[in-house]
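Structure in structure tokens, see below.
The other protein chains are all here in position, but one chain of the complex has been omitted.
Let's turn to chain A:
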Amino acid sequence: GLRRSGAGLLVTKCGLLRHRPAGGGAYWVDSQQKRYVPVKGDHVIGIVTAKAGDVFRLDVGGSEPASLSYLAFEGATKRNRPNVQVGDLVYGQFVVANKDMEPEMVCIDSSGKSSGMGIIGQDGFLFKVSLGLIRKLLAPKCEIIQELSQLYPFELVLGMNGRIWVKAKTVQQTLIIVNILEACEYMTAQQRKQALAKLSGN
């Protein structure tokens, strides 16, 4: 949210100004947004929209579809292709993402291991929330996730593009978790504890 212009700084977005004193001090603006803009290094959930030869086109919620090469998976070779169909969900990170070029994604990190990235399995539920909520959920000790995990066991994938994928044992449990996560945006901690207490009492 801050930009250098000439000799001074220009604030380009509205939000709270934050400061981190560690390591030389960094200033940034915390803003609420729903639209995602691809950034290098971000882990996102993408939906496969097309297969064009050796490359998959993924919809990541930005202005352009991202491209993902079939060799960018762990253990993939020219003979051993990954089994990706149109409509699959893929969790990967951006290796190229600037304003002038089409974004490119990979499903392996710099050492060649997949570390949790790759095709997301069957079932589960994908939904979209604002970017601010994702940042809150990704914070090291997130209360929401701890409280929810006491409720039911579930699998969760968070994409920085605002997309969350949830899978619990039954469809009903999955939907309950989805509703709570969506409502977390506007509820205070107090209201959330009340809602969870009501549910775990059931």
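As a convention for this text, contacts are C-beta pairs under 8 Å (C-beta built on N, C-alpha and C of every residue); 3 or more make two chains touch, one makes a residue touch a chain; residues count from 1.
Basically, contacts and distances are computed from a predicted model.
K.L.:
What is the protein name, per UniProt, of the chain that does not appear here: "Transporter", "Exosome complex component RRP46", "Glucosidase II alpha subunit b" or "Vacuolar ATPase assembly protein VMA22"?
P.N.:
Matching the unshown chain against "Transporter", "Exosome complex component RRP46", "Glucosidase II alpha subunit b" or "Vacuolar ATPase assembly protein VMA22" yields "Exosome complex component RRP46".
K.L.:
From the list A:35, A:135 or A:169, pick the residue that touches the absent chain.
P.N.:
A:35
K.L.:
Looking at the full complex, which residue from A:13, A:81, A:135 or A:169 touches the chain that isn't shown here?
P.N.:
For the chain that is not drawn, the touching residue is A:13.
K.L.:
Just checking the interface: what residues of chain A touch the absent partner chain?
P.N.:
Residues 1, 3, 10, 12-16, 31-35, 37, 62-64, 99-100, 186 of chain A touch the chain absent from view.
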